[in-house]
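This structure is in structure tokens; I'll ask about it shortly.
All protein chains but one are shown in place.
On to subunit A.
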Amino acid sequence: MQVKVNGEAVELPNGATIAALIEQLALAGKRVAVEVNEDIVPRSQHPDFSLSEGDRVEVVHAIGGG
């Protein structure tokens, strides 16, 4: 299946979880926050939250700003 991650198309196995996506992005263990279709998915739910075809996922972190 295909999902949009930070605006880019990403291929994932059907039913892949957010935790699996984060692993695939080499972001495991990093401080990130995840939104699916504009709703926050708390970190505690990442291992159980299955993504669906066409989901819009945002993975964000803190960067320098004023």
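Operating definition for what follows: a residue touches a chain if its C-beta (ideal position, glycine included) is under 8 Å from a C-beta of that chain, and two chains touch if they have at least 3 such contacts; residues count from 1.
Here is the rule we use: contacts and distances are computed from a predicted model.
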Omitted chain per UniProt, picking from "Phosphate transport system permease protein PstA", "Cytochrome bc1 complex cytochrome b subunit", "Dipeptide ABC transporter ATP-binding protein" or "Thiazole synthase", is "Thiazole synthase"
Which of A:1, A:19 or A:32 contacts the chain that the document leaves out
A:32
For subunit A, which positions touch the chain that isn't shown here?
5-8, 10, 25-27, 30-35, 38, 40, 42-43, 58-66
